[in-house]
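Before I ask anything, here is the structure I am working with.
The other protein chains are all here in position, but one chain of the complex has been omitted.
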Amino acid sequence: MPLVSHIKIRNRMSVLNLAQEMEAAKVLGAGRFGKAARILGEMFRDKNCMKFISLAGPLIPGGLRSVVTDLLDGGYVNGIVTTGANVTHDLLEALGHRHIVGSENADDVNLKRRGLSRIYDLYVTQSSIEQLEKVTYRMLNRIPESKRRNIGSHELLWEFGKQLRDKNSFVRTAYVRGATIFCPGIFDSMLGLHLWTYSRVHPFVLNPLRDFSRLVDMTYEKRRVGVIILGGGMPKHQVLIANTYRGGVDAAIQITLDRADGGGFSGAPLEEAISWGKVKTPKNLVTVVGDASVLFPVLAVAALERSKSKR
Amino acid sequence: MPLVSHIKIRNRMSVLNLAQEMEAAKVLGAGRFGKAARILGEMFRDKNCMKFISLAGPLIPGGLRSVVTDLLDGGYVNGIVTTGANVTHDLLEALGHRHIVGSENADDVNLKRRGLSRIYDLYVTQSSIEQLEKVTYRMLNRIPESKRRNIGSHELLWEFGKQLRDKNSFVRTAYVRGATIFCPGIFDSMLGLHLWTYSRVHPFVLNPLRDFSRLVDMTYEKRRVGVIILGGGMPKHQVLIANTYRGGVDAAIQITLDRADGGGFSGAPLEEAISWGKVKTPKNLVTVVGDASVLFPVLAVAALERSKSKR
Amino acid sequence: MPLVSHIKIRNRMSVLNLAQEMEAAKVLGAGRFGKAARILGEMFRDKNCMKFISLAGPLIPGGLRSVVTDLLDGGYVNGIVTTGANVTHDLLEALGHRHIVGSENADDVNLKRRGLSRIYDLYVTQSSIEQLEKVTYRMLNRIPESKRRNIGSHELLWEFGKQLRDKNSFVRTAYVRGATIFCPGIFDSMLGLHLWTYSRVHPFVLNPLRDFSRLVDMTYEKRRVGVIILGGGMPKHQVLIANTYRGGVDAAIQITLDRADGGGFSGAPLEEAISWGKVKTPKNLVTVVGDASVLFPVLAVAALERSKSKR
Partner (left out) sequence: MPLVSHIKIRNRMSVLNLAQEMEAAKVLGAGRFGKAARILGEMFRDKNCMKFISLAGPLIPGGLRSVVTDLLDGGYVNGIVTTGANVTHDLLEALGHRHIVGSENADDVNLKRRGLSRIYDLYVTQSSIEQLEKVTYRMLNRIPESKRRNIGSHELLWEFGKQLRDKNSFVRTAYVRGATIFCPGIFDSMLGLHLWTYSRVHPFVLNPLRDFSRLVDMTYEKRRVGVIILGGGMPKHQVLIANTYRGGVDAAIQITLDRADGGGFSGAPLEEAISWGKVKTPKNLVTVVGDASVLFPVLAVAALERSKSKR
């Protein structure tokens, strides 16, 4: 039977070395985190692996926008499945707006009066969301009407990406680097309200089945599929269910604070997905219980270093 | 300053009396639960209130199907926003299949071999999901093609409800009672896979913006709007964001095991939604931290009793 | 394979009937809750079962004081293992003080200035805690010095119970009914500070090993041992570890919001305790994930009704 090793910390040790110490510990959260760093490092290095990241929760407004953009830019991620909110907030920053440091104990009645909307401990101005409407309309108008009459979110976001100038935008970077962003719930967001009002006066039909076709196609394009799941929700489920046709993903890591006992899919262990054919085998799977905003940057640094250094 | 009262339990006390004792306690989870029972009872009694329930997590396969159906049947709920999974599992039971009691520690590789797919501690047979395909196709074929070329999930589910015979089906009961079911992520489910394969050979375009138009319309149809939120995810967000045009919902209760600190909307307190205009005021709002499969039946019994007994 | 049954709610149904519907559902949280109601009902009816309750978290100040007192008074519980805080707050109420309904978002600097101390959303006055000192000293002075020189918490609380007059006090009621309260961390509380200052000027030695001797003795006094675990912490561990000598407890239910994945004992499943000899078999064990302040009153009403009605 393998034995627990104790993590040795050293001054100025690299993030990768620390992750390897955790991998050697093998148990508890640290052991899982170390395993996740190994799997992710192997995924990053694997040229024959189609890499997806699912992104729920306010990671884009909340500090991880550059991390995501840099992974796209470096070719470490080929597809992203995310929420309408994350796309909305990327566009807001692309238009020059910024997110404001706030407090999770703020008085929301007062915030509303001041024109601020809250996401946990960060704020966004209502005026920036109003300004997004005009820009959204302008970007939509530039899309050929024939395309607009039956469009998937990934096509819409390519069209948007094409029109954006901000190099830090993950929507733009995906377009530039040929990566694909799926936003199956794009209509369920502040951006979605603008899409909806537009659709009331202009020809515009969002068709999520077009996204699914593209997503399924991508699962066949390389020998292996690897998935990084940050948070749960529909992004997690879409990326996994699209892989059932090819017999499931080959590797997956998930970071979440959700738990299995409520029965919901967000907190379900990756192993459960094996019984649905969404995941191939129990090898190369790991769930790390924790907050992705803290753990994913650490994991990404360790995995990048590993993908470069190791033979 | 108000004082904490201690809950008195009595032999054979009614569920309502127990909830009222908790309301009098005023603090901790019990105080919140008691407040939720009061708000829900008032909502149930209010003829001028449009009542929505958002439903995430496997409540339909997991034992709450009749609770939901009975609330629809009694006219206590006018609209439901739920996941594709809950619709899928309602249809499976409507076709005569049953869900199987399993274990959350099962070996998923073995389950797959046996043709079983797992949701936490319950199973469903893969063969039942395969059989659903044929029935789905048949039901889709009966929908006029012009309608099928641009259809919202709520219209699709009316068409399905019309064709079902099972009185315990919430999809059928909604149709019969004139209630509306929205399933903004219907494509993201086992049923969704069947819809997608159908769309590859038949004219079929799912348009979530049609759902949103109907949902927004419903928020204007009565003087007040009340929302019951079970679990988070897109169902929670859709129902709340649709109410921004009318200035927010008037009352809302939520039961969830998700927490605010990850920043995601699923665990966000209802107060946060005030800053977005999704909720009107801090009055008549309450979050109960807990498992909806346990707490909602208790709450529903208390609220029904209250809605009938009180003047 | 057993099948999931759907919970049927009926107007004015009893708490027991509702719990039995949940038991029949068999899965998810509801199934576990229903099972817990059955196990607790059997425990309450069993004359040959030594019944312990472990109590962590602010249940005594937060509304469950009468529930606990009534269970002691009815002979449904023979031993309680709890925190110093719960004893402190029982004594405060016994002295005529009340707990105040507050807010979990209060400004704590301001509260302190106003002489209020906070437990989540309830407050207690600092002056009441100061007044407790004099009373504690008086009660201690009445204990024979020979006893005071080496005393366990259960003996100390008997001495206190003897001197209290409040019929709603669980400390008094335990004394009156011959039940035993163990408080292995009694020194780690506001009452504990008074005990400590007393010990600096008077002979007074608290010996937790005396508690353990009595606790172990109690595990042998009846044919079976049943344990109700509300919250985790030392109360949970003490009551279970004391049962290792007799080969483990026969039945146990636990209600907690803690989870297993952090590795701590508070969130550990009861099954884990089998490997330590603290629990006998996997039969008659159940963990309900949830807030004890809501779930325990419901469970207690169901179990009491069951213990009386069923043959």
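List of remarks:
Letters A, B and C mark the chains in the order given here, with residues in each chain numbered from 1 onward.
Following the convention adopted for this analysis, a contact is a pair of C-beta atoms (placed from the backbone, for glycine too) under 8 Å apart; a residue touches a chain by one contact, two chains touch by 3 or more.
Nothing here was measured: the structure is a model prediction, and the numbers come from that model.
When the full complex is examined, the chain removed from view is found to touch A, B, C. Considering C:11, C:127, C:213 or C:309, the position touching the chain not shown turns out to be C:213 (whole complex). Only one residue in the set C:4, C:19, C:156 or C:195 touches the chain that does not appear here, and it is C:195.
Contact with the undisplayed chain is limited, among C:21, C:159, C:250 or C:291, to C:291.
Mapped onto subunit C, the interface with the missing chain covers residues 56-58, 62, 85, 104, 106, 108-109, 111-112, 116-121, 123, 150, 184-185, 187-189, 192-193, 195-196, 199-200, 204-209, 212-213, 231, 233-234, 237-238, 241, 244, 257-266, 268, 271-277, 281-282, 291-293.
In the full complex, subunit B touches the omitted chain through residues 28-29, 105, 259, 261-263, 289. Counting the whole complex, the residues of subunit A in touch with the unshown chain are 1-15, 18, 21-22, 25-33, 58, 61-67, 70, 98-102, 120-123, 168, 257, 288-295, 297-298, 300-301, 304-305, 308.
One rule holds for everything that comes next: only the chains that are shown with their structure count from here on.
Averaged C-alpha coordinates put the centre of subunit A at 44 Å from the centre of subunit C.
Centre-to-centre spacing of subunit A and subunit B amounts to 26 Å, using the average Cα coordinate of each chain. Centre-to-centre separation between subunit B and subunit C, using Cα means, comes to 35 Å.
In subunit C, the residues touching two or more other chains are 27-29, 289.
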